[in-house]
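One structure, as structure tokens, below. Some questions next.
The complex appears here minus one protein chain, its other protein chains still in place.
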Amino acid sequence: MTKHRLFWPVVALLALLLGDLIVHPAFFAIEFRDGHLYGNLIDILKNGAPLILIAIGMTLVVATRGIDLSVGAVVAISGALACLHISGLGDQNSLGGTLAAVGMALGLALALGVWNGWLVAVLGIQPIIATLILMVAGRGIAQLITGGQIITVNSHPYEWIGSGFTFGLPSAILIALAVFAIAAVLVRRSALGLLVESVGGNPEAGRLAGLRSARLIWLTYVFCALCAGVAGLMISANVHSADGNNAGQFIELDAILAVVIGGTLLTGGRFSLTGSVIGALLIQTLTTTVYALGIAPQAIMLFKAVVVLAVCLLQSPVFRKKLARRRKAAPPPAAVVPEKVEAGV
Amino acid sequence: GGGGGAGGGGALTLGFAQVGAESGWRTANTKSIQESAKAAGIELKFSDAQQKQENQIAAIRSYIQQKVKVIAFSPVVESGWDTVLKEAKTANIPVILTDRAVDSPDKSLYKTFLGSDFVAEGRKAGEWLAEEFGSAAGDVSIVELQGTTGSAPANDRKKGFADVIAPNPKFKVVASQTGEFTRAKGKEVMEAFLKSQPKIDVLYAHNDDMALGAIEAIEAAGKVPGKDIKIVSVDGVRDALQALADGKINHVVECNPLLGPQLMDLVKKVAAGEQVPPRIETTETEFDQASAKAALPQRQY
Amino acid sequence: MTTLDRIKGYRPRQRHLPILATMAMLIGAYVYGASSYTAFGSGQVVLDLFINNAFLLVVAVGMTFVILTGGIDLSVGSVVALSTVVSADLLQNQGWSVIAVIPAVLAIGAALGFGMGVLIQVFEIQPFIATLIGMFFARGLCYTISTQAYSIDDPTVASLAQTQIPLGGELHISIGVVVALVVVAAAAYLLYGTRFGRTVYAIGGNPKSALLMGLDVGRTRISVYTLSGFCSALGGLLLVLYKSSGDPLNGVGLELTAIAAVVIGGTLLTGGSGYVLGTVLGIMVLGIIQTLITFDGTLNSWWTSIITGALLFAFIVLQRLVGRRAT
């Protein structure tokens, strides 16, 4: 079982939760309140949903050897457009109007994905700078939409996306899970997964095997932007407002981190959607832990560094081997001898 | 070097290096400056540093090259301006600081400072608290939502507040965490506070946005913001005044972004070589629920 | 019997094309600026590009080495910040002299880089995460030293900072520029003329092959991250000279700027191909975009971002098309 690729990420997540349990037993308290579940774990799911979504999209991009830095900007833009439209509605609570807003926002996100994909797949620009363009310009576009102000909306249907509850669970996580399920089915039940892994694993081989790699790569950027668009709706709906400048700041880094913790290599090829979801949950748990344990703001970064380091070392086979060797060597003092032999000479 | 076409003619050129557009407050600040420059007939060269001091320094250097008449800027941080300000001085271009001061010991590097005092804002929030809970029996548990770690407003507002409540041991800051000046983080952090702190009496937020986010967390937890948990915050943006009017926030300390008209006055004076006072504080009030209702209709930002 | 002289044939030096294209566009941009804004034409605008970006240039040079091996270093911004904060703290609070501070800061940067190199090489942690950990760690250290920015009023620093090296006319450069250019020259020499440099390229080309070819991949890789840490620290010191202050918030997002500069300069993010000179040009591109926008001076904040993106797009696409055409 330890050989399974997801074993160590899951262990890391559980270890972190266990740490929380020990330091702060109330961390796991879950109550039923006003018809929904309430507790830190629920918060992790709710607040982690956008990151999960983006990590899913990012996984596919990374699998093709790409990277998408513009997700944060897309988050801001999609939230901004949706809120702008809703704020202009006569009745902000109208379902039709909200749906139109959501549709417009996702349409724009899709267009942005097409743009990124075009730069990467057609013009052949290195993904990191291709998406950097939108990362830089996108914040501007979002602020152009909001006019540099925070747009506040009061729409119950819209709110549902970010902070609503369905069947006692945060709707955000349900949406994220739905997207995950769709992506997983699409990728593993069709041949997409195999094709993406081939394109990422060895692009030239993929091309010679007859893959339409440009189209495939393009598709991953579109999907990623779409995921970011949905995440943008969630983030803005959660606080009933669109903040062109701050929404989704640095989320690209977290998303990439989640993908990598989940076991997908940045050099492309094999990917794991489940791994990315676990990675995203791990990051969100870390954030919530920081708040719940009352880590001082100036120590947060150090704390994160230490935890991420521990997680990565745990995942590193070399480190585990060294550790195991030391442990084995420690109890019987005689074990010094074999070590010497190993050193050779 | 070229002739510096910008400053050559009769029009007065002002180079303004803005911090960025990180908040609605800042946007209002920018807008006020742009509009009043136009109204005053001053040609404005505007640049946005995207929160980076290096960019601001580069912009100021470029203004020196362009030979503008006056340079004004809102420093991203207080320190680190000496070199470029000396260059401006050598080029005989007067400098006006807005919004934040610089800590250079050489006061001749700039003509004047126009803006607010973050420490004073923190202090005002603390004073309100002391008054509001002065007669309350028992400890007062306070949670604090700080601004971006390391930023001047966060440092100063924290300090001013702490200075005022320190003498009275019944005021206890039970949790203090950064909400990065945003609604989303404010909400997320407050959610965690509500679960980890058994008793919260007061929330002090370093800006309105975090307070607005926190309100949602409080409501989601089944508590009543403004009643179960009293809230004081800084800035005075429209949404916050609305919340104040609705009774969800209890007190707002204003930090006025509308410096434009005052700044243009100063620019004209400085350009004409007139003497100006070294420090001008903008008029800033505090809002309670009544004054918020009154101020709301005219609030532009 | 078999001679292979037939396979000989001319192939254009494709690897130089992106650099040539970038250079051409820079000149184009400069000519455009000079014809649109009077003051733009003064040579000092170009020199200011160097003065304002000297520290970034040094950081990007370190990054170039890392990217050439196919790695990435996200920690540079934080290490720059840490260097400024440590310098400020040592000079202001601990009363150290400048002479003592410089080696100390450089050693800290190199040590951090070394640590990340070990994580990457020995524990096989992906560079992205290892350096992200370094990023958190260095930034965290900054905050534990100080959450405040503070000025350095050491007279040596002040005089170094304000020294202007005249170049005739009204033109001048700063000490930082000289240091940066020396670093660039040294890096170019290292990469072109030494075994270490060639090993860097080899690792970027194919790390497995490099290992089988008997190259010291491990030591080189660790050295490269150490070098990047060192360059970041040096960049931090230049930033101290530039601003005479230490600030824990320095260099947020700097890593991306540095990476962008390197990549715009024609270096492949997958490693193995690129030049330091390209990095210099990449920095110039980013700098000139910003300068053009400042000279224009009519854009509000969001239009600034949008136009920056658009100009970036124009540069990159033109570079790409020119490169392709010439093939």
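Should a chain be cited, it is by its letter among A, B and C, assigned in written order, with residues numbered from 1 in that chain.
The rule we apply is simple: a residue touches a chain if its C-beta (ideal position, glycine included) is under 8 Å from a C-beta of that chain, and two chains touch if they have at least 3 such contacts.
Rule of thumb we're sticking to: contacts and distances are computed from a predicted model.
Chemist: Looking only at the UniProt record of the hidden chain, which name from "Acyl-CoA dehydrogenase family protein", "Monosaccharide-transporting ATPase", "Sugar ABC transporter ATP-binding protein" or "Na(+)/H(+) antiporter subunit C" is the right one?
Modeler: "Sugar ABC transporter ATP-binding protein"
Chemist: Kindly name the visible chains that come into contact with the excluded chain.
Modeler: Listed by label, the shown chains it touches are A, C.
Chemist: Considering the whole complex, which of C:G204, C:G236, C:G265 or C:G297 touches the chain not shown?
Modeler: Per the contact definition at the top, the residue touching the missing chain is C:G204.
Chemist: Write down which of A:T59, A:S198 or A:T220 is the residue touching the left-out chain.
Modeler: Spelled out, the listed residue whose C-beta touches the missing chain is A:S198.
Chemist: Could you pull out which residues of subunit A are in touch with the chain that's been left out?
Modeler: 189-192, 194-195, 197-198, 201-202, 204-212, 216, 269-270, 344-345
Chemist: Could you pull out which residues of subunit C are in touch with the chain that's been left out?
Modeler: 1-9, 11, 189, 192-195, 198-199, 201-202, 204-206, 208-216, 272-273
The rule is short, and it goes like this: only the chains that are shown with their structure count from here on.
Chemist: Which chain has its C-alpha centre farthest away from the C-alpha centre of subunit C?
Modeler: Result for the farthest chain: B.
Chemist: Higher C-beta contact count, A-C or A-B?
Modeler: Here the pair linked by more C-beta pairs in contact is A-C.
Chemist: With chain centres taken as the means of their Cα atoms, state the distance from subunit A to subunit B in Å.
Modeler: 33
Chemist: Where the centres are mean C-alpha positions, what is the separation of subunit A from subunit C, in Å?
Modeler: 29
Chemist: Where does subunit C touch two or more other chains at once, residue-wise?
Modeler: 143, 147, 300-302, 304-305 - these are the residues of subunit C that touch more than one other chain.
Chemist: Give me the residues of subunit B that touch two or more other chains.
Modeler: Counting only residues that touch two or more other chains, subunit B contributes 20-21, 27, 30, 149-150.
Chemist: Can you list the subunit C residues touching subunit A in their complex?
Modeler: It comes out as residues 74, 119, 122-126, 128-130, 132-134, 136-137, 139-141, 143-144, 147, 256, 259-260, 263-264, 268-270, 300-310, 312-313, 316-317, 320.
Chemist: Of all residues in subunit B, which touch subunit C in the complex?
Modeler: 1-6, 15, 18, 20-21, 27, 30, 34, 44-48, 50-55, 57-59, 61-63, 65-67, 77-83, 86, 103-105, 148-152, 155
Chemist: Going by the contact rule at the top, pick out the subunit A residues touching subunit C in the complex.
Modeler: 65, 69, 123-130, 132-134, 136-144, 148, 244, 253, 256-257, 260-261, 265-267, 297-305, 308-309, 312-313, 316-319
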